[in-house]
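Inspection log for the structure reproduced underneath, given as structure tokens.
One chain of protein is taken out of this complex; the other chains stay put.
So, chain A:
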Amino acid sequence: MSASVVTPPSAGADLPPDAASGTPHAPVPTDRRPRALSAALLRSALPAAFRKLDPRDMWQTPVMFVVEVGAVLTTVLAVVHPGVFAGVVAVWLWVTVLFATLAEAVAESRGRAQASSLRATQQHTVAHRVLGTPDELRYGSRLADRPTADVPSSTLDVGDVVVVAAGEVVPGDGDVVEGVASVDESAITGESAPVIRESGGDRTAVTGGTTVLSDRIVVRITAPAGRTFVDRMIALVEGSQRQKTPNEVALNVLLASLTIVFLGAVATLQPLAIYSGSRQSLVVLVALLVCLIPTTIGALLSAIGIAGMDRLVQRNVLAMSGRAVEAAGDVDVLLLDKTGTITYGNRRASELIAAPGVPDAELADAARLASLADETPEGRSIVEFVERGADRSHAGQPAGVDDGDDPLLGATLVAFSASTRMSGVDLPLSDGGVRRLRKGAAAAVHAWVRSTGGELQPTSARGAAAAPTGAAAAVDAAVADVSERGGTPLVVAEQQVDATGYEQPARLLGVVHLKDVVKEGLVERFAELRAMGIRTVMVTGDNPVTARVIAAEAGVDDVLAEATPEDKLALIRREQAGGRLVAMCGDGTNDAPALAQADVGVAMASGTTAAKEAGNMVDLDSDPTKLIEIVAIGKQLLITRGALTTFSITNDVAKYFAILPAMFVAAFPQLGVLNVMHLHSSQSAIVSAVVFNALVIVALVPLALRGVRYRPSSAAALLRRNLWLYGLGGLVVPFLGIKAIDVIVSLVPGLR
């Protein structure tokens, strides 16, 4: 029997779970992004788009810089030798440049809207600064009772200590050093449920701009004014601090070199043309160059980057660097905490095993009644489990509790006590008797049953093993089985006391199987991750047996059981030594080293300041499963870049077919057969190609901002799909587009 000794369900009821860890997050992304483009957005972005035409800014994108130079050149030519053709080309080259800056401005303005709402939280509040020497402030106690001085929040510095009372706005980022309070963080997270912040432990961090709803806390400021979390957020979402990410820089190098190749090809075309007796006008050469260089991706590259960061912000994740977002796409190993990430925070009832001769319904009813007054999560889960079962059998009819009669009327609650290690309820019976229901660890309940002279054979002969009767044996077997499966067994028993006070022997009713329940949808999620080539490792403090059971159920690839923070750090180092990129999330101070070591470290906003400093992302929702979405966003960002680059390059084929015959058909009529699109005239062909080149940028802005559709799958499958879509699409679309534009352009008078 000793094998079945298990710890009782957590005795001290936890604090009510705060918004962070308690909400069972569906793994479906909570997408609150606005529509990609709207007229208002475009209007507001237009001035910024014009400002960005400054060549000094333009230089950052070599491709578009070349277009701008071309636009200036053709404008000059159009002025010197006025003509419809030169004029139209000049105008459309300017339009091309403007579309590029507009794309970037629109991407930025979406973040700016978010920033302005954040800035509203930054109103200058009055802080009640505690007076005292630095030593007193650092080591003193009962700081709340010290005298305070009211100062503007903008003057606060690191190490200052402030008192914040109910209804007041926290004046700056800091750690709670005294007291406990519920705080409304909706200004930052958009989550309306208040959260608990208290001194000590892992929930000490408060953010400037949030509001204390109850109680009074003393906060030590950890960030100087102007460098707070919200300040950094604003800078990030506005893109003012945006640095090009490594892959973006690499892509830019490639685009620049392509530009140089085409510059060479077009520049040397003129001598060749002269030799061939068909000297080309500069306008035509510029038009050819602009059509060939990868303007589509060049124009949208920075918008894609900004939008990628923005997508994270929409999901309430703040990346401290773009590098981290890119790294997220490369992650090979995902470390996930078991509790709160893979399983709900607490053990839940998952199964009822009735003793022989006890109807299932009776056990269910008894288990529910015995748990009705139990406020522990385990107790509540039993009630929910039984009622869900009842729902299923009575087609929607809600079970007992809610229909009128309170089943606990006149009942005496028996709270969990360390001595009995059981809890339960004494229900009055209509005949004046009492029905005692108890649940608890197997050993404790067995002891109770035995003490009432219940179903266990009296241990008559000392030394002879007490052979349990049928019911007890079955219950023992069930207890052992549940333990083996990594669960926690709770035994339920009942004792009838009749009106005369005669106590019948107690009898065992059955076993409740409490277990860690894997969150819904996670199994599929892990399967997706596996398809993407990402290995998942579950990190838990549980023993290896329990850990493996949960791991198998959730479908994670590996387990780190009985893990200490050092183990976690060692695991990350080991994976990285093998060349793999590791992502993890954490909230505690002891997670900080691992967060710092990981390539993608997502700190929970509810976590400690140390954790937030160590990670390179902060999740404002404090949702550990968000890691999976972050990986998807990172991948989507890279795919969008790759897809548009491919599209941009394959576009050139059609443009050659449009422009080359147009340039040389006069000298070599036989080149007319290359005019496969049967474009109207040489000039209309060139203008059509230029116009298409500009319009395709606008057409792709929504795609750049939204990101291409990404479904988790293997690299080979993704490649096939995207090649078809953007490679073949890039080949075919311009033929159709240029032809369509040519039909319209040929109507313009003055274009031969």
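In this text, a contact is a pair of C-beta atoms (placed from the backbone, for glycine too) under 8 Å apart; a residue touches a chain by one contact, two chains touch by 3 or more; residues count from 1.
Throughout what follows, contacts and distances are computed from a predicted model.
Colleague: One chain isn't displayed here; going by UniProt, is it "Elongation factor 4", "Potassium-transporting ATPase potassium-binding subunit", "nitrile hydratase" or "ABC transporter permease"?
Modeller: "Potassium-transporting ATPase potassium-binding subunit"
Colleague: Of the residues A:V84, A:A235 or A:A273, which one touches the chain left out of the display?
Modeller: Answering carefully, the residue with contact to the hidden chain is A:A273.
Colleague: Out of A:L408, A:A447, A:V523 or A:L671, which residue would touch the omitted chain in the full complex?
Modeller: A:L671
Colleague: Touching the hidden chain in the complete assembly: which of A:A570, A:L660 or A:V698 does that?
Modeller: A:L660
Colleague: Can you work out which residue in A:R311, A:K635 or A:K739 touches the chain that's missing from view?
Modeller: Residue touching the chain left out of view: A:K635.
Colleague: Thinking of the whole complex, not just what is shown, which of A:P428, A:G453, A:G470 or A:G533 touches the missing chain?
Modeller: A:G533
Colleague: Where the complex has a chain not shown, which of A:P134, A:G226 or A:G264 is the residue touching it?
Modeller: Only one listed residue reaches the unshown chain, and that is A:G264.
Colleague: For the chain that got dropped from the picture, name the residues of chain A it touches.
Modeller: Residues of chain A in touch with the missing chain: 246-247, 249-251, 253-254, 256-258, 260-262, 264-276, 288, 292, 326, 329-330, 332, 530-535, 578-580, 634-636, 638-639, 641-643, 645-646, 649-650, 652-653, 656, 660, 664, 668, 670-671, 673-674, 710, 714-716, 718-720, 722-723, 726.
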